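Note that one protein chain of the assembly has been removed; the remaining protein chains are unaltered in position.
To keep things simple, chains are lettered A, B, C and D as they appear, and every chain counts its residues starting from 1.
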Amino acid sequence: MARSMTSPALLLGYRLYVGAFFVFLAAPLFAAGIFAFNDSLFPALPWQGFTLDWFFNDTEPKLGMFHDRRLLSGLYYSFVIALLVSLLSVFVGTTNAFLFVRREFPFKNALYIVMIVPLVIPGVILGISILVFASNIANAVWDAWEVEISLLRPGIVLVVLGQFSFIATITSLVITARLRKFDTSLEEAALNLGASRARVLFTITLPFLRPAMIAAGIVAFLVSFENFNTTLFLVGSESPLTITMYDRMAKIGSTPVLNAVSFFLMVGSGLLALLSVVAQRPGQPD
Amino acid sequence: MSRDARRLSLILLFAPFALWILLLIALPHLGILALSMREKVAPRVYEFGFGNYAEFITEPIYWNTLLRTGSMSLLVTFLALIIGFPIAYYIAKIAGKRARGALFLMCLIPLWVSDLIRAFGWILLLRESGVISRSLQWMGLTQSGIEFLYNDAAVIVGLVYTVILFMIVPLVSTLDGMGDDMIEAGYNLGGNSLTVLRRIIVPYAMPGIVAGCIVVFMMTAGSYLTPILLGGKNSSWFTEQIYNQFISRFNWEGGAAFGVLLLLFTSGVVWIGLRLSGQSLANTVARS
Amino acid sequence: MTDQTTAAFDLDCEGVTKNFGTFRAVDGVSFSIPTGTFFSILGPSGCGKTTLMRMIAGFEEPSAGDIRIKGKSVLSVPPNKRNVKMVFQHLALFPMMDVHDNIAYGLRCAGVPKAEIGARVADVLERVALPDLARRQIHQLSGGQKQRIAIARCMALNPDVLLLDEPLGALDLKLREAMKIELKLLQHQFDTTFVYITHDQSEALVMSDYVAVMNAGRFEQIGRPEELYHAPATAFVAGFVGDSNRWSGTARGTEGETVHIETETGLALGGSPRGTAPIAAGTAVEVFVRPEFITVTRATEPAPEAANHHDGTIDSVLFNGANSRVLVRPPAGGLIEADVTLTGGTSDLRAGDAVRLSWDAAQTMVFAA
Amino acid sequence: MTDQTTAAFDLDCEGVTKNFGTFRAVDGVSFSIPTGTFFSILGPSGCGKTTLMRMIAGFEEPSAGDIRIKGKSVLSVPPNKRNVKMVFQHLALFPMMDVHDNIAYGLRCAGVPKAEIGARVADVLERVALPDLARRQIHQLSGGQKQRIAIARCMALNPDVLLLDEPLGALDLKLREAMKIELKLLQHQFDTTFVYITHDQSEALVMSDYVAVMNAGRFEQIGRPEELYHAPATAFVAGFVGDSNRWSGTARGTEGETVHIETETGLALGGSPRGTAPIAAGTAVEVFVRPEFITVTRATEPAPEAANHHDGTIDSVLFNGANSRVLVRPPAGGLIEADVTLTGGTSDLRAGDAVRLSWDAAQTMVFAA
Partner (left out) sequence: GSAETLRLLTWGSYAPDALIEKFEEMYPDIEVEVTYSNNEEMIAKLRATGGAGFDLAQPSHDRIYAPQIEYEIYKPLDLTKINTGAMSKVHLDAVLENTTIDGEVYAVPHQWGTSGLMANTSLAPDVSGWGDLCDSQYAGKTSMRLRRTILLGTAFAMGEDPFAAYADLDAYQDLLDRVADELIECKANIKAYWQGGDDLSAMMLSGEIVASETWDSTAYKLYNENPDIVFIPPETGALTWIDTFVIPAKGQADDAAYKWINFVLDPENIKIMSASTGAIAAVPGGTELLPEDKRAAVSAAFSDEDIENLKFFANIPPGVEDMEGKTLEKIKAATGG
């Protein structure tokens, strides 16, 4: 192992550094989480005592998150959006994987780069470009026929499309990587054993891809859930949670209920992340 | 499969990709490109021209902000690399097999919450009445509270925090692929730790380093919430300018021009970076 | 086993050719395999073995020629409808299924009733002597077990022909040795035609009833292992099958059965002409002598009667138990390998010893180059 | 080559032990390697070979014992200061450098002046017979070329000892055969002490001056290849080195040099006691007979004089050119392997033939179990 080369003192120093790094990683989350339990109207020291009011209390001024309908509906929209985004992204990620791993077509390498590009375009620009594009179409249609295509106006559909526009790259990369590892002789073996092409797809190839599809779906879900920059420009009246929280922070004032939501999200995402790890390794050493 | 079936299935596989890239990436970007070349001459009267770009060039505020955003993003990228590399190396090469997975997962923890909550957390820690300042007071290290928030350092800390895992992940995966025997061979042939790091580990990890730097740089330059929420009165970020153009000034044309400029600028920086490191997008970002 | 019309040959190929663009990977290959034979195709890497097998299985379409299974052309039969099963080089067991499901897969595809599947899986597992592994995951199997499951998965479908593409390639040395013998026993046991691809001559020789030696897309020779070894039809076969000392040279004249050769290194040899091309004085030739036919005696001791005698000193002794060998350097230069028996006693040959090498003209195979 | 004080032994280990937690991977290993020797460490997977080698190279610290290079203890010398170079199992060539830079790396580390480096790289490339590859990228090399570059990279530094950890493991069969001989020639050529790790007995036997057989962290025997093969000190060595027929059984009594055995399968054998443990009537024993010492004669023909005779029928004939073998089934059951020469003529043995197997008591190695 590569560690054998370092002296014990150096190794200890190294470990301390790594430890400090993880403290750094945890600190803001810890701060955001812990104040959810502070019995105060402001998320700040001094510590006023422990309370669960910011989760469960049902009256102002300490309205708990589970009674705050705006936060709850934000949570709901976030969930719906994230679900749609992950389904769509996993689907397109899968077709892209087959396209780029299995098929030959002109400009394949260049198009593969094109597929990666959305990941590095600033989210703000994705948001505005899609907003402008959709508005232009909708306005043109309106000007021509006085027909309003509300799907092209800021709202859930645009948010989903906007997030999808770069999350699809993530899922494509994850699923493509897995498909590259797929030994095509498995498919030939199945054909050889008498299976039809469709059967091969559903009994061999897709099951092989499943862990990657699940993991990609979860990543897509998390990234969608926390996205702000792109969503900001595309959101209509159905605001997902990040937007709701931002509005709350910037336009109303933060109370520990925001910490409560943060805490709730940390726990939720933590569980989801754990799930994705489990999904990745059901005893398949490949 | 017959020829026709193959062609049909190719088309079916190609369609989602083409629709995605065309409708959500290419046309919208062409759209803002077109929009950016529209000058407003009077309410509801526009004509073609490069006025929005001229405005950018003649107005130091704008290009200063862009340069500031660019240079701070480079700084953040550099810091993320310097801080993240030892961590990635520890995870990939030093931690035991079990600890490795756990540490890797712990690196992903910041991803569990949104930018907003991360920034919120930093605000709670850094502000004058925040946890750090209060703790220092409590320990008697300082009399009055100290403001750690609302300055460039806070922005950099917050940004490094947000992006560092995107540096660590590709680094871990390339370093993972490097056998321990490579490092041992480096020592065995007489190299000291510095030589091994400089001549073997870093060159080997180059694709990962470049991939990490590209993603981190782009994310930083494109970030919005962190610089706004943690930044001080002097800190403007270029995305904020874009937002202002669009939202506060209803100046879509100007905002579009800024968007195009940001994209060109960051792509240019990435291109130069790839050139200098002799890597390509395909063997860096595409692999991680 | 099945109620198909019996044909003399399980598999017939006739002028099978495959072009990839301008490159001809398989070039007019014809052969017929009698029912129940262990048939090997032996050839160097890239000679077209896999391509030929993939055409038989239906994964590639021949550019020319015909392939018949049990006498019927299968050119228009899609791969999933051919009763030719295949064991892949890396076995291609389905990692997401356990052993039972791997074997049941083909049965399910064939629409075998659920109730029967269990019994047939158990039966075939019994026959490969792994009756208890039905519920194991693939990654829990050892290399040899995987091997047998891959065969079982095919055999459950009672194929007319089983194709095996270098199935031992991925195994380690010791296991490969063991599996050689085992594969032969399994073929006996199933009594099905096996077509076995390999580039390892020892595998081909040990297991096969017949071996086809393939080179650059063509079959050079088809025959029993002993024929190939002792009576190679071409220089390629002589060189590829078994170890040989090999020289290039020129024929100097013929005397009865014996042809006199001078090698490029300057050795004068008497050999027996082989192959179809005639050899006269002046013909450029390739000469092969197997190390086990060369007798090594100390220079001080009497050497046996033989057509060829060469003196030299031992350059190295390669002790390898029963298969030990010496490298002898004759004054003319180059090295000659000869098999010796080393007992570890004081009488053993050592590097530096002066020796005389002797061998018969009959063991000196001469081919026109 | 270097101006170090000459010592009788390039490498000495004394009671070297390595514990991983409670597990003892290497257990009191002692040996001395004379200058310029090809020394192999042969043992099954997991026996501690790599661990021992890593301690010599300095990548692990021994839990006990001493390691001396050219007579000086190196325990406190860091790995990059030991003049022991290592060829790794997967070679560990630096993929981001070309051949020249791989070789120059060590020279640069050693502070060799720039001007000299070019010459030394060219020189060592010459010596491994690859003078033209200096500017090739690593991935453009063939397996054998990589091998030689990995050795060249080490040899450029004039090491006292070169360690090689199963360097042929990743190569394919034919190449491995060729490299065996080549490695031995390279060692001659550089005249440096090679310590070679392998689990392949044929590699160890063919190349080495001395072989140490390792098992479960300990050295079972150190000796010349012939000694190990013909006079194994333990049952483990007898079983691990070379092919053997192997039986478990019980000693029934001793008569002069000969001990009488009954195997578990019911064969009565006369053998010669080996190893250090005394064998008396009733001792449980392991018996080994090498296939090449068993003579096969047809039941109808006279068999040679020998202490052991067993009749049986041939179960299978494994034709493998010079190394052909028959599996004979005696009435008592089990299979006995014997080497035979098959010429492809009509007189060759065939499956089903009745034969008699004969071998001497001296070739029947008996160890107390």
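The rule is short, and it goes like this: a residue touches a chain if its C-beta (ideal position, glycine included) is under 8 Å from a C-beta of that chain, and two chains touch if they have at least 3 such contacts.
Only a predicted model underlies this, so the values are computations on that prediction, with no experimental measurement involved.
Peer 1: Looking at the whole complex, which of B:Trp138, B:Phe250 or B:Trp271 touches the chain that is not displayed?
Peer 2: Of the candidates B:Trp138, B:Phe250 or B:Trp271, B:Phe250 is in touch with the missing chain.
Peer 1: Can you say which of A:Tyr17, A:Phe42, A:Phe56 or A:Phe105 touches the chain missing from this structure?
Peer 2: Result: among the candidates, A:Phe42 touches the missing chain.
Peer 1: Write the list of subunit A residues that the hidden chain touches.
Peer 2: 42, 44, 60, 63, 68-70, 73, 131, 135, 138-139, 142, 148, 150, 153-155, 233, 235-239, 247-254
Peer 1: What subunit B residues would touch the chain not displayed?
Peer 2: So the residues of subunit B touching the unseen chain are 43-44, 59, 61-62, 64-65, 127-129, 145, 147, 149-150, 228, 232-234, 236, 241, 244-252.
We take it that only the chains that are shown with their structure count from here on.
Peer 1: Between subunit A and subunit D, tell me the centre distance in angstrom, where each centre is the average of that chain's C-alpha atoms.
Peer 2: Centre separation, subunit A to subunit D: 56 Å.
Peer 1: Between subunit A and subunit B, tell me the centre distance in angstrom, where each centre is the average of that chain's C-alpha atoms.
Peer 2: 17
Peer 1: Mark out which residues of subunit C touch at least two other chains, giving numbers and ranges.
Peer 2: none
Peer 1: What are the residue numbers in subunit A that touch two or more other chains?
Peer 2: Residues 5 of subunit A touch two or more partner chains.
Peer 1: Quick one: which bits of subunit B touch subunit D in the complex? Just the residue numbers, please.
Peer 2: 179, 181-182, 184-192, 195, 199-200, 203-204, 206
Peer 1: Hey, which residues of subunit A end up touching subunit C in the complex?
Peer 2: Touch list, subunit A to subunit C: 183, 185-186, 188-196, 199, 203-204, 207-208, 283-286.
Peer 1: Spell out the part of subunit D that touches subunit B in their complex, as residue ranges.
Peer 2: Interface residues on subunit D, with respect to subunit B: 57-59, 78-81, 84-86, 88-90, 92, 94-97, 105-106, 109-110, 153-154, 157.
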